[in-house]
Every structure is written in structure tokens, then in C-alpha cells.
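I'd like to ask you about the structure that follows.
Of the protein chains in this complex, all but one are displayed in their positions.
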Amino acid sequence: MSNEIELIKDPGLPTHVHRRADTDPKAALRAERQVAILFALSALGTLILIYSYIFIKDDVFIFIPIMGDTNLHQLGIGMGMAIALFCIGAGLIHWAKTLMPDEEVIAQRHEFKSEDEDRAEFVDTVKAGAADAGLGRRPLIKTTLGAALGLSALTPVLLLRDLGPLPGDDLKKTNWKKGTRLVTDPGDRPIRPEDLEVGAVAQTLPEFPAGKVRHLDDVAKDAVLLIRLRPEEFNLDAERLSWTHEGIIAFSKICSHMGCAVALYEQQTKHLLCPCHQSTFDVTRAAKVIFGPAARPLPQLNISVDEEGYLVAAAPFTEPVGPSFWGRLK
Amino acid sequence: MKRLSRLRRHRAAGPVLLIFALFTIGTTFQVASAVNSETTVLADRSAAIEEGKQLFLKGCSSCHGLNAEGVEIAPSLIGVGAASVDFQVGTGRMPMADMSQQAMRKEPVYTPEQVNALAMYVASLAPGPEVPTDEMLNYERDGSVAEGGELFRTNCAMCHNFAGQGGALTQGKYAPTVMGVLPKHIYEAMITGPQSMPVFSDKTITPEEKLSMIKWIKSVEAEPQLGGAALGRVGPVTEGLLVWTLGIGLLIGCAVWLATKAR
Partner (left out) sequence: MTARERIAGNVAGYVDDRTGAAKWMKKNLTKVFPDHWSFLLGEIALYSFIILLLSGTFLTFWFDPSMKEVVYNGSYEPLQGIKMSAAYASTLDISFEVRGGLLMRQIHHWAALIFMVGIVVHLMRVYFTGAFRKPREFNWIIGVGLLTLGIVEGFLGYSLPDDLLSGTGIRIAEAIIQALPVVGSYLSYFAFGGAFPGELFISRIYTVHILLLPGIFLALITVHLMLVWYQKHTQFPGPGRTEKNVVGYPLMPVYMAKAGGFFFIVFGVTAFLGAVASINPVWLYGPYTPGQVSAGSQPDWYMGWLDGLVRMAPPLETYLFGYTVSWNILIPGLILPGIMFTGLALYPFIESWATGDKREHHLLDRPRNAPNRTAIGAMALTFTLVSLINGGNDIIATTFDLTINQMMWFSRIAIIVLPPIAFVVTKRLCLSLQRADRDLVLHGRETGRLVRMPNGEFIEVHEPISAEKAWLLTSHEQLAPLELPEHDGAGVRRPGALKNKLRNRISRAAAVAVPKATETERRELEGHH
């Protein structure tokens, strides 16, 4: 008769079901013993840890199924620690579950919101305080305070200036100059064209004069990959073709995407793959990007030979190597 | 007599007889074929080349051409040298069964003597890289492990991974694992540049440096688990997989146990 829809009611907390340990003293004793065993196991774990740490040498290996030959010292201290810790936890939890009271307790939530009069009093207090401070009445203080704080915020920024030098055109220069010999990495040996067979690659760096130390900063820009193909396999314009020598072509090894070393050369497809994000470059077309997120081909180094027949750079790179940056083309 | 007739009617009699028959046939065939191949004599070099030629014509020429000049599906073998053949056939890559992606390492079809014969035949066609001798492969004596590691990481790790476990190339090709490979096959791969692998000439990586690399590879292969199960030695992918399966699985299991009412 009434339009009222009656909802299903809350039956309240279900009647408590007692655990075995609550009613049966033997079950309680059993639970207690189980907890004790767990704690004892933990102690055993610590003993294993101590024994392994002191007495097992770190060159002893034993065979464990699935894992293979395993270092016993490492396994002993590790498993000892794991057992020691885990069993304390298991003991505590089992104790709480079986023996500590598990009757559910109800607590009431309180309203977070303050009473209206408390809120009003709060607002009044703040207003009175602000009035006492007098900022509103004294614009000169407010302005100069703002200027003082604002200016002083610049100090920490300024103090960080010497974190590093300005880049200048450092990112656009490498150690490759006209006449710089290509040397093997590692080994620092100069290379002749006849040292490379067709299908061969070589990891190279620029030769450093005696006394000058090569740092990783230099490697990060100078690394060059040499690849030898048959000259007829190139698909280059005349200028880029003149940068090769007898089928040998040189590219910067630093990926134009994000700077990983690109040296995965697939001899049959003549593709270079960067393992970081799978950018793929076609060597026959001056490292043109044919797959992946790289947006630019790898810079090509103009190479030829010097009077003694060693491979040298005929000119520095004509563009910055490595990942892009804002002022790259300026 | 009764016992024998009873055994004859035993349930297991059939299977036992079958196994016995298979065993007999199998061993007979093995012995017979072993006897056959033992008759192959390798004392004479020209005999070896002739044998190699016969093996080549039978097993390789259908793809590589009657004179090893190459056809569309297989390259010319003229000038590839004995080392290439020793590598390709010795690791079972050739004859190539599955033509889809790239030649896979598998059980070699030919015996070592046959591989040698094939190699000598192909080497006779034109000069090429030679099979390294045992004297050339004494990496224990001539190689340096630490230098080998440096060389491997600079020249090989980008394809074969930092621990030589192998890696992906484009279009489904891959650089295989270098674990469990004979030192001479490693050497030959470097000097011949099989399939996608480039050539590492002796001038850019000297023979001593190659031995150092082999020594390092062998030391990594023999290196036992220092920190526990290696999880494939491929890095964070398997490590992440382990935490998301075993790690959180154990922890959630314990959490469920914690919150379940005791009986």
C-alpha cells in the first residue's frame, strides 16, 4: 500500500565463533607449543647464520636442484637470516591468531569537523592576530618584507651556479680534427684499410697525443664505428660517398636518440641496431633511420688515409654527435 | 617348463620383448654404421678433399650450387675458407633445416672427420680463413681474462649481452648465446663473421686478444652462482618478474594467512 521501498537491514555483528584454543585447553597448549617451535626455529636460523658467517669459507659451493652450484657461505648466512626473521614473524602472528583474544571490538568514529563556534573562534583569533601584526595598516612594511624575502630566495639559486660550467659549444665539438688517426678501442693501435676485411667492423677512438689522458667524457663523444662494405653496396650521394674510403665508412657510435653505444652491425642486412630503444640505421644510406624512435641518422665521419697509409679523419664531424638539444643546429 | 610357459603368458611379456627387440636392432645398427664410418681413411689430404667434394655435392650443392658458386637462397662459398665450414657445419648450423630466420645451432649432422673433409674441399676452391690449430687456441696460456672481458664488453656485449647470453637483432634474427661453444668455434666465428655477425679481423682484434676473449667467456661459463640463482643473467626483466610472482605471491599469501580467523 505504501510506496516506501524497504531496504535490507543490517543484522549487526555476527555471533562470535570461538576458536578451538578458546574452549579446549589441550588445543591452547598445542597452539602454544606451535608458537614456541616457531620461535625456536628462528633461534636455529640465527645459529645457522652465525655458523656460516664464521666457519664457512666463501669459496665453497654445493649443488642445489634448480639453482645449480651455489655459494654455501652466501646461502648459509642468507637462509639463516631469512629463517630467523620469518619465524619470529610467523610465531607472533600464530600467537595472535590462536591465543590472543579475537573478539571483534567496536569503536566509534568522531567527527573531524570542529564545532562551529570553535571555527568562528579560530577565524576571530587569526583576524585579531593579523590586525595586531598590522600588516594591513602598514603597506610599507608589507612591501619591503616581500622584497626582502623574495630577493633572498634568489641566493640559494645563485649559490648553485658553480654546480657546473656553461655548456658553451662543448656539445658541438669532439676531439676529431683533420688528420686525427683512428685507433682501436681498446688497444690504441692505428688502423690501415687493409686491416679490415669486407664485412668487418672496428671500434675506434681518435688518437690522443702522448701525455694527454683520455677520459670517459671524451669517449662519450669520440667513439666511432668503422664498417667495411663493398663500395658498390653504398647508396650515397656524391659528397657522402667521398667521405668513405675503399668501402670503409665511419659513423659516430653515440646514438642520435639517447646516447647509447650503437655497434650492433648486422652484416647481411647492413643495418645498425641500437639495443636501448631498437632504433635501426641503414649503413648503406649514411645511417638513415629505418625503424625506431631515433629522429636523426648517425653523424658520418669523413675519413681518408695519411701518408703512412693509416686511416685518419679528413675533417671533424659536420654536426654535433649524440642526443639532440635545443641549440643543436645553431 | 611350466615356469617358462607361465612367464610367456605374463602381462609384461609383450612390452619386454618389444624393448629387447628395439635394443637389439638399435645396437646392431650402431655397430654396423660405426664399422662403416671407421673405414673412412683420412691419411691422404687429396682423398679428404675428394671426400669433401662428394659430401658437398650430396648435402650442400642443392642450395650452394654444384661449384659452391652460390644461388639465390645461399651465398657463394668460394673464399669463405676452411674456418667458415668448420664453424657452420661443426656447430650444426649447416645444413640449414629451418629456412625462416637464421641458421640455428643444433646437433651436427656430420662427424668431425666429415666436417674436416668438407672444410678442406671448400678451402681448396679459393684461399680463406683457416681453421685455428690447437697451438693457436691455447687461451689458458696466451690469454688474459681481464683484458678479454674488456674486449668482449666493447665488441660483443651489444649483441651477445654482458654475460654472453645472446640478444635480439632486427626482424627476428638474434645473436645466440656464446655459452657452451667450443673455443675454436668462437675463434672461427670472430674471423669469418657468420650470417649477421660482422668479421673481427686479426689486425683490429689480434689473435692474442681473441684468446683473451675466449678465456673470459670460458671463465664466465664456469663461474658458479655467486649470489644465488642467476635468473638467466639477462638483467632486470627476470628480476622484476620474480618479485611480481614469487615475491608478492609469498607476501600476499602470508597476509591472507595473517587475516584469516584461526580454527
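Labels for the chains are A and B, by order of writing; each one numbers its residues from 1.
The rule we apply is simple: a residue touches a chain if its C-beta (ideal position, glycine included) is under 8 Å from a C-beta of that chain, and two chains touch if they have at least 3 such contacts.
All values derive from a computational prediction rather than experimental measurement.
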item	value
Candidates A:Met81, A:Val198, A:Leu236 or A:Ala315 - the one touching the absent chain	A:Met81
Per the touch definition above, residue among A:Ile254, A:Val283 or A:Val312 touching the missing chain	A:Ile254
Residues of chain B (touch criterion as defined above) contacting the omitted chain	145-146, 148-150, 153-154, 157-163, 165-168, 170-172, 174-175, 216, 219-220, 223, 225-231, 233-237, 239-240, 242-244, 246-248, 250-252, 254-256, 258-260
For chain A, the residues touching the chain missing from this view	5-14, 53, 58, 67, 70, 73-75, 77-79, 81-93, 95-97, 100-102, 104-109, 112, 160, 163-167, 170-171, 185, 203, 205, 216-217, 219-221, 223, 253-254, 257-261, 263-264, 275-279, 289, 291-296, 322-330
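Everything below uses one rule, namely that only the chains that are shown with their structure count from here on.
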item	value
CA centroid of chain A to CA centroid of chain B, Å	35
Complex contacts: residues of chain B adjacent to chain A	147, 150-151, 154-155, 158-159, 167, 169-171, 173, 175, 193, 195-201, 203-206, 209, 224-230, 254, 257-258, 260-263
Complex contact set, residues of chain A against chain B	17, 19-21, 31, 61, 66-71, 74-75, 78, 89, 93, 97-98, 102, 184-187, 191-192, 194-203, 227, 261, 263-269, 271, 273, 275, 278, 280, 291
